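Only a single protein chain was left out; the remaining protein chains are all shown in position.
A, B and C are the chain letters, set down in written order, and residue numbers restart from 1 in every chain.
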Amino acid sequence: VRRFIVGVMGQGEGADELSLAQALELGALIAKEGWVVLSGGRDIGVMKAVNQGAKQIPGSLTLGILPSSVVAPSPDLDIVVVTDMHNARNNINVLSSDVVVACGAMGAGTASEIALALKAEKPVILLSPDAESTTLFLKLGKGGVRIADTPVQTIATIKALRRGQIGSETL
Amino acid sequence: VRRFIVGVMGQGEGADELSLAQALELGALIAKEGWVVLSGGRDIGVMKAVNQGAKQIPGSLTLGILPSSVVAPSPDLDIVVVTDMHNARNNINVLSSDVVVACGAMGAGTASEIALALKAEKPVILLSPDAESTTLFLKLGKGGVRIADTPVQTIATIKALRRGQIGSETL
Amino acid sequence: VRRFIVGVMGQGEGADELSLAQALELGALIAKEGWVVLSGGRDIGVMKAVNQGAKQIPGSLTLGILPSSVVAPSPDLDIVVVTDMHNARNNINVLSSDVVVACGAMGAGTASEIALALKAEKPVILLSPDAESTTLFLKLGKGGVRIADTPVQTIATIKALRRGQIGSETL
Partner (left out) sequence: VRRFIVGVMGQGEGADELSLAQALELGALIAKEGWVVLSGGRDIGVMKAVNQGAKQIPGSLTLGILPSSVVAPSPDLDIVVVTDMHNARNNINVLSSDVVVACGAMGAGTASEIALALKAEKPVILLSPDAESTTLFLKLGKGGVRIADTPVQTIATIKALRRGQIGSETL
């Protein structure tokens, strides 16, 4: 009965309009598939938007891995896991995800999550990434990193990974 | 929409028959209330039993905080959070629980969780504890520790905590 | 060239006079042996005192494992490791120690460290402990816990452990 978990990473304070809009749509699409949305849990940026999107869908399940017991969680979280480990919790975010999606141009926090995901050999999808992150992570990913332009394409890529049509170590 | 989480701690390899039976019953009772069951997630002892009990109830939700990415999770978990932090994850177990229940005689791992719960000022219920743990944790708990003899009594105590009929800092 | 590390745990805010005096003396005695003093690193209670004692000895080395990047470290620390993991760092304290000493009556934090030390099968010495902690941890320790009345006796016990005159899994 273990649920399939899609981790959605992205900027908090620095998220731009496109990232927020795509995170909102992606959250809803993940929820429609019956998958769990995992995020860093804060009430800002991509984290906030992806949970908002997911909770538009009845029966959705949102899981937030909070950095601290004093930071405000997104109000759209069903399950709040409190780590009090600050950015060391980024490793838990990726280890607990079956696939990791980075939404939009990366800040340092998201870049750390994608690097940790590659270290853990998790499949990674970069949705509308910036050029510099794309170049580095395609190189480091050795075939485990895909690019998507839209949330719909992101879902299609996850489905292809699950069907084994494209390779993945862990799905 | 944040769900209420009851953390159930207890021995893995060393759990005795009473602990296993009470964990099974407690898991079902927590699920019947619509609360989430949180455990250390391993497929053994109290962790295994409490998830088994919960999954007898339709609509239940079980959350496991795994110590490692190589240890086997309980098959009755809906949500698996992988920490790869070994026993340091015990602190996440208690920080993520609204109330912490220790089920049965304690081993060293459970004792660490109850001590960490008291440090974090979480309300604690000891269900059928051994005498030595009871003595120490009642002293350390300064009023935040309750004793229960049965799973039914444990649920009643949680409800009283939530209604504010007995004191609690965090419920 | 790996240095032998003695972890000294004990209360912060709640430490009593005896604990502080014994921690001060113990720090000096550990340093005289050429061993490293490890503590939780805060500028209060047993942590502060044991580092103060050690730094009275030329050539001493004090290592503090800080819970947070914003808490004040003891001014007598040579090496400050910043974890930002709050009480989850207690597990690092014990895993990094060759032997773990609890100094004085225990609070919840110290009790969690001793429980985690036993879980990790580290040798433990309780120096002037309270009765309730003694009873529980002697039971949980299954032969791995010793009691000492004085810092001098604590050092003698560590030496006996190192010579193998009394059993230990890890020394």
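The criterion applied here is as follows: a residue touches a chain if its C-beta (ideal position, glycine included) is under 8 Å from a C-beta of that chain, and two chains touch if they have at least 3 such contacts.
Predicted, not measured: the structure shown is a model, and the values here were computed from it.
Participant: Using the whole complex, pick out the displayed chains that touch the missing one.
Facilitator: Computed over the complete complex, the missing chain touches A, B, C.
Participant: For the chain not shown, which residue from C:A21, C:I57, C:V81 or C:I147 touches it across the whole complex?
Facilitator: Per the contact definition at the top, the residue touching the missing chain is C:V81.
Participant: One chain is left out of this view; which of C:M9, C:A23, C:V46 or C:I92 touches it in the full complex?
Facilitator: Going through C:M9, C:A23, C:V46 or C:I92 one by one, C:I92 is the residue touching the chain not shown.
Participant: Out of A:R2, A:K32, A:H86 or A:R162, which touches the unshown chain?
Facilitator: A:H86
Participant: If you put the missing chain back, which residues of chain C would it touch?
Facilitator: Where chain C meets the chain not shown: residues 1-3, 5, 36, 55, 61, 63, 65, 69, 73, 75-85, 91-92, 95-96, 120.
Participant: By the contact definition given up top, give the residues of chain B that touch the hidden chain.
Facilitator: 83-88
Participant: Contact with the hidden chain only, please: which chain A residues?
Facilitator: 85-92, 106-109, 111-112, 115-116, 118-120, 132-133, 135-136, 139-140
The rule is short, and it goes like this: only the chains that are shown with their structure count from here on.
Participant: Let me spell it out: compute each chain's centre from its C-alpha atoms, then which one is farthest from chain C's centre?
Facilitator: In terms of C-alpha centroids, the chain at the greatest distance from chain C is A.
Participant: On C-alpha atoms only, rotate chain A onto chain C and read off the angle in steps of 5 degrees.
Facilitator: 180
Participant: Could you give the separation in Å between the centres of chain A and chain B, each centre being the mean of its C-alpha atoms?
Facilitator: Taking the average C-alpha coordinate of chain A and of chain B, the gap between them is 29 Å.
Participant: In angstrom, rounded to a whole number, how far apart do the mean CA points of chain A and chain C lie?
Facilitator: That gives a centre separation of 41 Å.
Participant: What positions in chain A touch 2 or more of the other chains?
Facilitator: Answer for chain A, listing residues that touch two or more other chains: 83-85.
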